[in-house]
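Note that one protein chain of the assembly has been removed; the remaining protein chains are unaltered in position.
Let's look at chain A:
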Amino acid sequence: MVCQECGQRPATLHFSKYVNGEKTELHICEACAREKGELIPGTPSGFSIHNLLSGLMDFDPSGLSGAKAQVQQQQRCEGCGMTYGQFSKLGRFGCAHCYKQFAERLDPLLKRVHGNTVHVGKVPKRAGGLVRLRREIDGLKREMQSRIEGEDFESAADLRDRIRELEREVQNG
């Protein structure tokens, strides 16, 4: 296929654009794409993960429009001062507090990116104090259950004691 723009070079990029539900197809070569300022996937000057994210960010779960949406765009993080508008443009947060500030609109985004919204991995000893304890307790409970099923009551009792100890720690904060 020959480039639609110059009619000379082979078309190496094929775009489908949806604007207001209307689909237009574009088959062009890289040189013409650059001239037209089209975003080119896989090139440093063009499309990046952040462009993609900011596209997803504009996705509005509340269905707000006009003035209300405007207000939301101007919502500012108390931690670093970044606005939601900036965040959706850059695709990056300014500080840890942004995750709290923009929490309402974050889950749908994370769901799209990761298919998930809850961390199940490593928990730091210092920052994760209580979380770590609770996860350790859950793990011990599962272990205790399997010991009981295996009729290894003695070690199940040891685990029960350890669980009680940890639960006291959680209660004392």
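Criterion: a contact is a pair of C-beta atoms (placed from the backbone, for glycine too) under 8 Å apart; a residue touches a chain by one contact, two chains touch by 3 or more; residues count from 1.
Simple rule for what comes next: contacts and distances are computed from a predicted model.
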Omitted chain, identified by the protein name its UniProt record gives, among "Dihydroorotate dehydrogenase B (NAD(+)), electron transfer subunit", "Protein-arginine kinase", "Sarcosine oxidase subunit delta" or "ABC transporter permease": "Protein-arginine kinase"
Touch with the omitted chain, as defined above, among A:109, A:144 or A:163: A:109
Those residues of chain A which, in the complete complex, touch the missing chain: 42-44, 46, 48-50, 53, 79-82, 90-96, 99-100, 106, 109-110, 113-128, 130-131
